[in-house]
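Every protein chain but one is kept in place in this view of the complex.
Labels run A and B following the written order; every chain starts at residue 1.
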Amino acid sequence: MESRRLPYLLLLPATLFLVVFFVYPFVQVAFQAFTKGGGFTLDNFHEMVSDWKFTTALRNTLLLAVVIVPLQLALALTMASIVTRLKAGRDVVLYIWTIPLGISDLAAGLVWLAIFERNGFFNSLLANLGLMSEPTIWLGYQNKITLFAVVVMAELWRSTAIVLVVLVAGMGLIPKEYYEAAEVFGAGPWKRFIKVTLPLLKPSIQTALILRTILAFEVFAVVAALAGTNMPILMGEVYEWQFALQDRKVAAAYALVILAISIGFTLFFLFTLRTRDEARA
Amino acid sequence: MAEIDIRNVVKRFGSYTALERVDLDVADREFLVLLGASGCGKTTLLRLIAGLDTPSEGEIKIGGKRVNELPPRARGIAMVFQNYAVFPHLTVFENIAFGLRMKKLPEAEIDEKVKRSASLMHIEQLLSRYSGQLSGGQRQRVAVARALAMEPGVLLMDEPLSNLDALLRLEMRAELKGVLQESRTTTIYVTHDQVEAMSLGDRIAVMHEGRIVQAATPMDVYRDPATNFVGGFIGSPPMNFLPAARHNGGWQVAGVDLAGPASDNAEIQFGIRPEDLMPTESGLSGTVRVVEPLGAHKLVTMTVADTLFRAVLDSDLPVRPGETLTLAPRPERIRWFDPKSGAAIN
Partner (left out) sequence: MSVAAATPAASAARPVSAGRWMTIAIVVVLCVWVLLPIYLIAVNALSAPAEVTGWPKRFYPSFDFGSIEFFIQFRGVARALMNSVIVAVLTMTLAIGLGAPAGYALARFRFRGKESFRLLVLMTRAFPLPLLALPLAVLFIRTGLDDSRIGLALVHTTLALPFAILITFSLFLSIPYELEEAAFTLGCTRLQAFRKVVLPLALPGIAASGVFAFVTSWNEVFAAAVLTIQNKTLTAFLLQSLDYSPLPLKFAGGAVLVIPALVFLFAVRKYLFSLWGIANR
């Protein structure tokens, strides 16, 4: 009943596919970014860096990531703790909390646009409460801080579920006996969380952080929907150069910058959050 | 005719050898038990016969025909798996009918065979249920019914009772024996439970570390174990062993002179079953450690010559821990073994 070749045959289509659509493009992006007119050059990177939007885009993207990801981690940890302890209604709550997973980032941007645009629901609420007679502009060019805050809010809303799912799966793997033992030794709920949950959850936290951070540097449609061109971000610049300005090479340069940052942070998390094999549950 | 011939079979998994040169003949309609501890290779051997794995060396024949290259479906076998492998998405009826449908039998015949098989295993009332609604014991019956419905030349059973609780196991053992005696199919039954082996088999093949150590009828295996391993494995409580040193033309065991076999060794091994000992004036002496009154008899654990020694004695015998007890072995039941090879010396 053993055909030596069968497993390889089954894997062949998928492997071929991934090689063609992953390895090849990766090589291509590198090629595009480092060449111009047929020769190796760093011109594309110079052009990218000297563009006035580069630093802004880089700063905005990093800022967003640095603010959003920790907030999400804390929020997701709280949500995961609560939901794993729920008995009745756990399925319902879990489904509701993971709804954002099915929502496009563009749709998320539009959803929050509906709330915070000039004639949106937020201003309407404030008007109904009598706090405002004229609508305030939250998302305009002049209001960089509120614009940032709304983008953060929208991203929190949209993508916390990604972290949540990984954490809940990880928590499900922690045997109850650990908590019971800690309780017998007198540890209260907070202490149990710090001493039992968090350490055993480290691999899941690591996975969640890596995944989420990489996605954070790709933030695109949410910002486009809410801020248009008022808030340059790296992915937005990739789109601009590729599509509007028709300069594939600078776009590729931007792409490599995003890739480099992603790899950097991935390595960082892999290193700082690694669990020694003996310590694993 | 479904006799099985296994010749020179070796099975390796990478650098690990699971079966080393196994030779076995199973007669048509014989009920053979493969008995051994976990890791001895019994399930591996069963799977080779089934065709779920192929031997690294050697030949397997079923009904005189070489089957090494044949898939399970072409070997005329049916198998009962340890975890039953009842298909969860089919009803009990469809499970039992599965193999018959693969054979493309007419519907009426399938119906009749399924119902017959089901009634043999007393599960007629469960035919429309799904495996998720059944208890472990019921699922096991379905698995057996499904195999029997195939009316195979060879029936293979992989520890079918080991996942049942003790009481159910006892009941099922008797029931299985009745059913299988009726059907008279060549059967190979794998187990680690020597009580099951003794009860069910026409012959027992005791396996140890990838080899068949002895293949004989239950009473032969019990009375004349081929090695001290078999002696210690069969029987509960197991056979007692004591060293025997050459002395005065015979052998001395724990200070007692006994007549024994001729041997070139200076030391051999003395073996006697706990139930073949009787209290006596002079004989093997030791201090009683534990007395377990088990109702039908008393199990006495003692130390003889610094070795743990057990005796099954009459319930009414007055004996207490700390006392000295002297026992005589029944002479015809003593067994001698070579201490290095473990083989019995005759």
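Worth pointing out:
In the analysis below, contacts are C-beta pairs under 8 Å (C-beta built on N, C-alpha and C of every residue); 3 or more make two chains touch, one makes a residue touch a chain.
Just so it is clear, the model here is predicted, and its values are computed rather than measured.
Note that the undisplayed chain, when the full complex is considered, contacts A, B.
Considering the whole complex, the residue from B:P71, B:G136 or B:P321 that touches the absent chain is B:P71. Annotation for chain A: contacts to the undisplayed chain at residues 1, 3-4, 6-8, 10-11, 13-15, 17-18, 21-22, 24-26, 28-29, 31-32, 78-79, 82, 85-86, 93-107, 110-115, 117-121, 123-125, 127-128, 135, 157, 165-166, 168-170, 172-173, 203-204, 207-208, 210-211, 214, 217-218, 220-221, 224-225, 228, 235, 238-239, 242-243, 248, 251-252, 255, 258-259, 262, 266. Hidden from this view is one chain, which touches chain B at 50-52, 71-73, 77-79, 81, 83, 85, 87-89, 98-99, 102-103, 146-147, 150, 156.
In this section, only the chains that are shown with their structure count from here on.
Centroids built from CA atoms put chain B at 60 Å from chain A.
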